[in-house]
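Apart from one protein chain that is not included, each protein chain of the complex appears where it belongs.
Chains here go by letter, A, B and C, matching the order in which they are written, and residues are numbered from 1 within each.
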Amino acid sequence: MNDYVISLRRKFHQNAELSFKEFQTSKMIARELSEMGLRPMPIAGTGICCDINGKTQGRTVALRADIDALPLEEMSGDQFSSKNKGVMHACGHDAHIAMLLGVARKLSADPSFPGRVRLMFQPAEESPPGGAIEMIREGVMENVDFVLGQHVISTLPAGTIGINFDYGAAISDEFFITITGPGGHGSRPHETSDVVYITSLFIVSAQALISRMTDQTQPAVLTFGTIKAGDRFNIIASKSEISGTVRTYSKEIRDKIRDGLRDMLASLCNLHGAQFSFNYEEGYPALLNDRRVAEVVNQVAAQLAGKDHVVYPPPTMGGEDFSRFLEVAPGAFFRLGVGNVEKGITASQHSPRYRIDESALLLGVNVMTETALRLLLNGIPD
Amino acid sequence: MNDYVISLRRKFHQNAELSFKEFQTSKMIARELSEMGLRPMPIAGTGICCDINGKTQGRTVALRADIDALPLEEMSGDQFSSKNKGVMHACGHDAHIAMLLGVARKLSADPSFPGRVRLMFQPAEESPPGGAIEMIREGVMENVDFVLGQHVISTLPAGTIGINFDYGAAISDEFFITITGPGGHGSRPHETSDVVYITSLFIVSAQALISRMTDQTQPAVLTFGTIKAGDRFNIIASKSEISGTVRTYSKEIRDKIRDGLRDMLASLCNLHGAQFSFNYEEGYPALLNDRRVAEVVNQVAAQLAGKDHVVYPPPTMGGEDFSRFLEVAPGAFFRLGVGNVEKGITASQHSPRYRIDESALLLGVNVMTETALRLLLNGIPD
Amino acid sequence: MNDYVISLRRKFHQNAELSFKEFQTSKMIARELSEMGLRPMPIAGTGICCDINGKTQGRTVALRADIDALPLEEMSGDQFSSKNKGVMHACGHDAHIAMLLGVARKLSADPSFPGRVRLMFQPAEESPPGGAIEMIREGVMENVDFVLGQHVISTLPAGTIGINFDYGAAISDEFFITITGPGGHGSRPHETSDVVYITSLFIVSAQALISRMTDQTQPAVLTFGTIKAGDRFNIIASKSEISGTVRTYSKEIRDKIRDGLRDMLASLCNLHGAQFSFNYEEGYPALLNDRRVAEVVNQVAAQLAGKDHVVYPPPTMGGEDFSRFLEVAPGAFFRLGVGNVEKGITASQHSPRYRIDESALLLGVNVMTETALRLLLNGIPD
Partner (left out) sequence: MNDYVISLRRKFHQNAELSFKEFQTSKMIARELSEMGLRPMPIAGTGICCDINGKTQGRTVALRADIDALPLEEMSGDQFSSKNKGVMHACGHDAHIAMLLGVARKLSADPSFPGRVRLMFQPAEESPPGGAIEMIREGVMENVDFVLGQHVISTLPAGTIGINFDYGAAISDEFFITITGPGGHGSRPHETSDVVYITSLFIVSAQALISRMTDQTQPAVLTFGTIKAGDRFNIIASKSEISGTVRTYSKEIRDKIRDGLRDMLASLCNLHGAQFSFNYEEGYPALLNDRRVAEVVNQVAAQLAGKDHVVYPPPTMGGEDFSRFLEVAPGAFFRLGVGNVEKGITASQHSPRYRIDESALLLGVNVMTETALRLLLNGIPD
C-alpha cells in the first residue's frame, strides 16, 4: 500500500495541472478506479465521483481529495518534478489524490461495511469560486451523511495529525477600490480632491472596523495589500487604486466589515468631492467542523498515530472550499503532517521548493479509512 | 519692432530645445546680438551673456531671459509649431528670448544712457538646480546693481502687467521616500510591519506639519503626489514608495517641514519595526522682489500699460530660478499677460495647447527697457 | 434548604459592606458555620476559611464565595434592601455567600465523603488587587487539589448553568495618561505643543495595536474611556488627561499593548515637544478553567438542570480574581442564571435596580455540592 500511494503521488506530481484543466489527472484517477473494479463518473468538468458500495444498506460517507496544482515553476529538486513548465503541485494535492486512491483500494478490496463510501476528486480548489460549488450543484452531496477531507501540511511533522473541533479555515474575501477625483498642481490642493490623502485617511479610519466595531472574541482581519496612486511627485493624483482582503469566521462580521468599508469610502469621497468604485468579492465560506465527527477523527488518530502525535493547532485565517461540503453535511477536515526537519523538508506550502515526507502518507490513508468505517458503523452520538 | 519680436519668437518657437541642450537657440541668439554690433559671450554651457555699454560710467542693470523648452509634444495647432518632436516652448521662454533681443535692439541703437545693461540668456530654467546657479558661479552677477526678469502668463490678459512687491514664487522642493519592512500573509498582520498602514498614518499625521506646526500667516504647502505599495491584495507589502513636494517662502519653514517629515517617518518606522529612506531635494529658493525696484516697475507699467492694466496677483506657490539672481542683487520679476479669451488663447502654462497673444510682446519689451533706463538714471530711493 | 438559603441571602443583602470592610458579613458567616459545628478561621482580614473533613483521607476541594458589595445606592425596591446607605449587593455576592453556607450545611450534615472540603469566603473581589491574592499568600490553597467557584448572572435565565471550557474572564487592566506641553493662544499653534491634537492622534494611532499588531485569533480590547483637556475654546491646552482599559486573555498580548501604548505616546510627545506620564495598573489575571474539571461541572449540571439548561456562553472580557485560585490548582468557575424575564428580573449586574430570581439558588447549591463530591471521589481523568 505504501509503495502504491507513493508511486501514485509521484505520477500525479509530475503531471501537475492548473484548476479546471486537470484533464490528464482526471483520466489517471479514472483509470486507477476502473482497475479496482469501480465505476468512476465525471463531475464538474474535470472532477471524478465514484461510489464504493458496502455489503448492506446504510449511511453514506463522502471522502474528498482536491486535485489541482499551482502556477509555479518547480524548484524542489525532486527527480519526479513537474513535467509541465510553470505548473507545480506545491500545495500537496498530488498526495491527496494518491491517498484517496489508497483508501479506495483498501475499501474496494474488502467492502464488508454497511452503507456506501463516495469518493470525490474535486477540481479547482485553488481558484475561487472553486470546484466544490459545482460538484454540489451537480448533486454529489445528495444523501451524504458525513463528509471527510484532509490536507497535508509541512509545518506539522510527519506522523502527526492536526484537528480543529470547530473552525478550521476562515472566510477569505478580496476587495478592489478605485478612488478618482479632480487632481491638479501640487501647490494648489484646495482646488482638488486629493485622492492620496483620501486613501490614507480611509486606511487609517478603517482600522476601527476591527478595533472598535467587531466583537473582539470573534477573529477578524482586514488587510490592505496594495496602493497605487499618482504619477508625479508634484501633481495631485486623480486616481488611486487599493486592494485588500477580509478574513473572519462569521458572515455577520464579514457583512459588517464589507458594508463598513463601503460606507466609509462613500462618506470620505463625498466629503472631499471624489468618486469611487468598490468591488467586493466573496471567497470561500468559513470551514466549520462538526464537533462530534472531529471527535471520531480524534479517537482514530490517537489510536493510529499515538496520543502524543495528535495536535490541536489554532484555527487559521486561510481559506479552503471543503467548507462548502460542510455546509451540506456534518463532517471534518483534518491536517496530516508531512514536514521533516531532519530530512530538510521544511519549505512552506505554495513555495516552489515545497516537498513532503512521503512516509507520512500511509497514516493519512489509514486515518481516513478508519474514520469512514467508524462513521458508517456507528454514526455520531446525538 | 513689433514685427521683429514676433518673427523672432516664432523662430525660437519652431526650434524648441530642452534644458542645457539649447544649442541652436544659443547660436541664433548670438547671431542676432552680433548683427546689432554687440559681443555675445557663451556662459554656463548654452547660455549667452552680452553687455551693452552706455555713454558714461554708471550702474549696471542685468536683464534676464530663460531659453529652454519642455518635453511635450506640441498640440497648439500653430503654423510655426515646434519642429523638434516631443519638445515645445509651452512656458513661453521663446517670447522671453525674443523680447530681450528687442530690448537689446532698442538700447544698442541708442546707447545714450549712463552705465551698462547686461543681457543674460539663461539655459535650463525648467530643470532644477537650473542654469542660473552656474551663470552666477561664472561671474555674471559681478558688479550688477539691479536685475530684472519677466514671465509671460496666459492667465493674465494681453496688455496687463502683474507685479508682486515681495514674494513672487515659492521655494519648491521635492522628496522621495521608501518604507520597507517584513511583509507577510494578509491574514497575519501581527507578524509583519504593514508598510501600507505606516504609509497611510504617515500621510495623515504629516498634515499637522502644515495645520499645527507652521505659522499660518506664512504660506506653506505639503503635497504627497504618489504612493506605490504592494503587489497583491492578500499579501502585506514589504515596500512602499512615496513622493511629494514642499512649497513655501521661508527657509526656516522649509527646514521645519523637511525635518518634521523625516522625524515623523523615523518615529513611525521605529514604532512599527520598519526601515525607511528619505531623499529631500531642495529646488529653487523663494523669489523675493525688492520692494523699491518693484515700485519702479509699477510706475513704468502704469504709464505704459495704463493704471487699470497693472494688477497685483497673490504670490504663487510655483518655482522660478530667477530667485537666485535676486539673492545677489536687488531686482524684480514681473508678469506679462499674454492670454486673450476672445481669441481663444486660454490654455494654461505647460499645456501642449499653450499659445500666446503675440500683440502683448511689445509691451514687455517697452516695460523692461524703460525700467532698466530709470534704474540706470535714478537708482532707487534709500 | 431552599428557605434557609433564601433567608440567608436576604440577611446578607441588607447588610451590604464594601471591599475589606465586610466586618458584619464576616461575623454572620462565622456564626452560621459555628452553628453547624464547624470551626471558621479568619483570613485576609475579613475573610473566612473553614474546612469540612470527610470520613477518610483524600483529596481537598476548595469552594469559594466572594462576599463584598458595591458603592451604589440601592433602587431595587426589594423589602430587604440594603440598610447601609450607598452600599449594595448589586453583583450577587450575597447569593454566593448564602449558597456556600447551604453547601456547608449539606456536607457537614453528612460528611460521608473522602478527603476534605475547604470553604473560602473571600473579601474584596470588586477592588483590585482583590482579596484572593492575600488569602493565597496566607496559605489557603496549600494542599488543595481542585477549586470551584460560581457567579450568579441576570443575563442567563434561572434554572440555567453556563460553562466555559477554557477562558471565562479576561485580564482586565487600567491606564491613566497625562500629556503636558507648552500651550498658548489658539491663533498661534506653531508656538505650542497642542496636547488636544496629540491626544487625538494618539487615540487614532492606538487602534493599530488591536487591528494590526495583535493576532486576531486572540481576543483583545483597548478602550479609551475618558479625555479631559483644556479650559477655553481659544486657548491651546497645556494638559490632557486620558484613561482607559485593556482586556485580553494573554499576558504576552497585554504586555505588547501596554508597551505599544507607552511607545506611541513617547514617540508622539517627542515629535511634538510634549511630556507625558503613563500609569498602567495590572488588574486580575485571565480566568482559565481546567477543561477536565469543567467537564465534571458540565456532567453534573446536565444531570441536575437538564441538558437543555446547560449553555456555553462565549468568554467575556470582564475580570474576576477567582483566576488567582486557578493559577494554583485546577478548577472551574461557572455561571448560575438568576434572571427571569417573566418576573421582570432583567436589570444588569452592577445596576442599582439589580435583583435576582431566588428560586435559582438551590440549583447553585446542588451543582456545587455534587461537583465537589465527584471530584473528591473520582478526581479527573489524566
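Heads up, the rule we're going with is that a contact is a pair of C-beta atoms (placed from the backbone, for glycine too) under 8 Å apart; a residue touches a chain by one contact, two chains touch by 3 or more.
This one's a predicted model, so the numbers in the text were calculated from it and none came from an experiment.
Asks: Of the residues A:Met41, A:Ile133, A:Ile235 or A:Met264, I need the one that contacts the missing chain.
Replies: If we include the chain that is not displayed, A:Met264 is the one touching it.
Asks: Can you tell me which of C:Gly225, C:Gly273, C:Gly306 or C:Pro352 touches the chain that was removed from the display?
Replies: C:Gly225
Asks: Thinking of the whole complex, not just what is shown, which of C:Phe12, C:Phe113, C:Phe146 or C:Phe175 touches the missing chain?
Replies: Here the residue in touch with the unshown chain is C:Phe175.
Asks: Among C:Ser34, C:Ser187, C:Asn270 or C:Asn378, which one touches the chain that has been omitted from the display?
Replies: Of the candidates C:Ser34, C:Ser187, C:Asn270 or C:Asn378, C:Ser187 is in touch with the missing chain.
Asks: Any idea which of A:Asp78, A:Asp215 or A:Glu241 touches the chain not displayed?
Replies: Of these options, the touching residue for the absent chain is A:Asp215.
Asks: Looking at the whole complex, which of B:Leu72, B:Ile210 or B:Leu375 touches the chain that is not displayed?
Replies: Checking each option in B:Leu72, B:Ile210 or B:Leu375, the one touching the absent chain turns out to be B:Ile210.
Asks: Suppose we count only contacts with the excluded chain; which residues of subunit C make the list?
Replies: 170, 172, 174-176, 185-189, 194, 196-197, 199-204, 207, 221, 223-237, 240, 243-245, 247, 316-318
Asks: If the hidden chain were put back, which residues of subunit B would touch it?
Replies: Touching the chain left out of view, subunit B contributes residues 204, 207-212, 216-217, 219-222, 247, 314-315, 317.
Asks: For subunit A, which residues touch the unseen chain?
Replies: Interface residues of subunit A facing the absent chain: 188-190, 194, 197, 201, 205, 208, 211-216, 260, 263-264, 267-268, 270-271.
Convention: only the chains that are shown with their structure count from here on.
Asks: Averaged over CA atoms, how far is the centre of subunit A from the centre of subunit C? Could you give it in whole Å?
Replies: Centres of subunit A and subunit C (C-alpha means) sit 41 Å apart.
Asks: Out of subunit B, which residues touch more than one other chain, so two or more?
Replies: 188-189, 194, 197, 201, 204
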